[in-house]
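Sharing a structure below in structure tokens format, with a few things to ask.
A single protein chain has been omitted; all remaining protein chains appear in their positions.
Letters A and B mark the chains in the order given here, with residues in each chain numbered from 1 onward.
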Amino acid sequence: MKIVLDHLTKKFPGRGRKNPGEVAAVSDFTLEIPDGELVGLLGPSGCGKSTTLNMICGLETPTSGTIHFGDDDVTKLSPELRGVGMVFQNYALYPHLNVRQNILFPLENLRGKDRLSKEEMERRVSETARLVQIEDLMERKPKELSGGQQQRVAIARALVKFPRVLLLDEPLSNLDARLRLQTREEIRKIQKKTGITTVFVTHDQDEAMSICDRIAVMQNGVLMQQGHPQQVYDDPSCLFVAKFLGTPPINVFEGVVRGQTLYIGGQPVLPAGGVKDQEVFAAVRPEGFVLQSDGPLSCRLERVEVMGRDVSVISSHDACTGPAVRSIISAESRVDTASSTVRFALKPGKAFLFEKDSEKRVTVQQN
Amino acid sequence: MKKNNGKAWLYLLPALLFLIVFMVYPLIDVFIYSIEEGFNFASQTYYGVGLYNFSYVLHDPYFLQAVQNTFLLVIITVPVSTGLALLISVGLSSIRPLRELYQTIYFLPYVTNTLAVGLVFMILFQKTEYTDGLVNLVIELFGGNAVDFIDGPYWAKMFVLCFYTVWVVLPFKILVLTSALASVNQDYYKAARVDGTPRLRVFTRITLPMISPMIFYLVITGFIGAFKAYSDAVALFGTDLNASGMNTIVGYVYDMLYGDSGGYPSYASAAAILLFAIVLTVTCINLLVSRKKA
Partner (left out) sequence: MEQQLDFQNMQKRTNRRQRALKVLVYGFLSLWALVVLFPFYWMVLTSVKSYGAYNAEHVPALYTLEPTLQNYVDAFTTVPLLGYLINTLIFTIVTTAIMIVVSTLAAYAFARLEFRGKNLLFTLFLSLMMIPSELVVITNFVTVTNLDMRNTFAGLILPSVTSVFYIYLLKENFEQVPDELYRAAKVDGTSDLKYLWKVMIPICRPTIVTVTILKVIECWNSYVWPRLVTDDPSYYLVSNGIQEIRENGFGRENIPAMMAAVVVISIPLILLFLVFRRKIMAGVSRGGLKG
């Protein structure tokens, strides 16, 4: 089911006497989600991603704008008429019902011509349970399950009525690190098997990048950029997106472009074709550094962390806006740990320039 | 550790003194009174020891009347008040504007003097030679016949007593249930909405199971409270409850102790112990039922 969000805006009345006006949780949000894709809504907490999800679900009504599922305008429909399945952050499994009863619950709500026979309900429940591999847990109560198992029950409950759209709100945030890796693969697998259009909300860019067909990065209620994860990573449209994606995070330097060349700390470090003279932020991915004895960027060496496959060099530079410059280089290259300085050259495709005021991307012509 | 010993007892001393003199000693004493036969209050003497006091009380028609009244009151007001409180709390939690105003209004009876407001109920329900009273006028408006609820037939008096009791106990129950409802995680309701669960089903399958511990708590305390009903009846029918046939068990205890019919602490003790036994039994049954359900 294709989902189209068109100029979606949600305003909440201000809380308290201090800020009477309205607060826009989501403003002018436009996004098209192709049928069968897994899409991640990504952003720091309070950026409006959960509000957006709730609007797709029907738990919140947009102040303006429209939502279409395929050809249907669902903007004003209540959740049960939209055919959505939702997995809540804390799973919202009914504690007094066992797993089977929890999964059965949505089916028992169907009335009239949608009503299923007892056998059909049972068949659907066990089919869904098999899909998420919880057949052995059917008679247990939610509190007797681990976090990961609860998560799967919640997904089963969302899927059992064959929804047109599956929505997940921070589905992994309540799991420990090891389970999180495993569960996100699980979600991806289930999504691929069912082919159901899925939207999930997360603040963890790693999570989103690893399993999504498409990500949408939000900040303060505004969609900053959307696209395939790799494409967004390689071509961020603004400093916020560049900083938000990637671990370790991108290194941001204050720099100047003069005569189509980027200067950092007074040293010319990269050609900047087609860029007019101005002050800029230069952001360099950790993997964008090349160790080079006569490299143009000279940093004070702090320490070297060996990570096996590669080596992480921590250094500092006066023009760097963060506390340290973190670069990742292949383990074959040798770093002279006795030396107090380390010199790098920069890979052009891994360094991005942004306007100082607007923090918008400045395109550099490659030649 | 050790050097604190004396000091700790010093801190506890006032509380202990009060408790021993006014709670522990009386508690033991009440059992002694209850088996002292023919106790004379003036001379502080008694003839012998036995169960005669209990037998006297159990054969006293006033006591039996009081037991009947109390049981009727309990059986009617506990379910009615709990059910009504549940309805009101669910209603309250489903609205947003004006909720605080309603909550404040509903709580008012808790802070008012039972005796004083009872007088207002009395004049609302009473039928005198001057006026039929407001409630009777409403009844007549709908084509009914006026009844004196205060000095009239038994069922009418019982109705007013139950009505006033519900009016008085409701604030506490509404308060407890609204806070129980507020503590249910909203995600359950959101999940139910996404699944299109009908309201009634949300209520019976989600809300009720979630707040059932609080409902049991209210039922148990409600039983205990209703068994001890007294001042509501005094407020409506005056201090001579035996005469109006509306006495309660607690009222019987006090009447035996003091007033025109008083001066019999032994009978009072026996009646109080019988009341305690009834309350204890009912509470135990309640606990057993609630444990089985949970």
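Simple rule for what comes next: a contact is a pair of C-beta atoms (placed from the backbone, for glycine too) under 8 Å apart; a residue touches a chain by one contact, two chains touch by 3 or more.
All figures in this text were calculated on a predicted structure; none of them were measured in a lab.
Student: From the touch rule at the top of the page, work out which displayed chains the omitted chain touches.
Tutor: A, B
Student: For the chain that's not shown, point to the residue among B:V57, B:V147 or B:I273 touching it.
Tutor: B:I273
Student: Considering the whole complex, not just the chains shown, which residues of subunit A touch the missing one?
Tutor: Missing-chain contacts on subunit A: residues 71-74, 76-78, 81.
Student: Counting contacts across the full complex, list the positions on subunit B that touch the omitted chain.
Tutor: Touching the chain left out of view, subunit B contributes residues 1, 4-5, 7-9, 11-12, 14-16, 18-19, 21-27, 29-30, 33, 41, 84, 87-88, 91-92, 94-95, 98, 102-117, 119-121, 123-124, 130-134, 137, 167, 172, 175-176, 179, 199, 221, 224-225, 228, 230-231, 234, 238-239, 250, 253-254, 257-258, 265, 268-269, 272-273, 275-276, 279.
By definition in this document, only the chains that are shown with their structure count from here on.
Student: Using mean C-alpha positions as chain centres, tell me how far subunit A is from subunit B in Å, no decimals.
Tutor: The answer is 58 Å.
Student: Show which residues of subunit A lie in contact with subunit B when the two form their complex.
Tutor: 57-59, 78-81, 84-86, 88-90, 92, 94-97, 105-106, 108-111, 157, 161
Student: Along subunit B, where are the residues that touch subunit A in the complex?
Tutor: Listed in rising order, the residues of subunit B that touch subunit A are 185, 187-188, 190-191, 193-198, 201, 205-206, 209-210.
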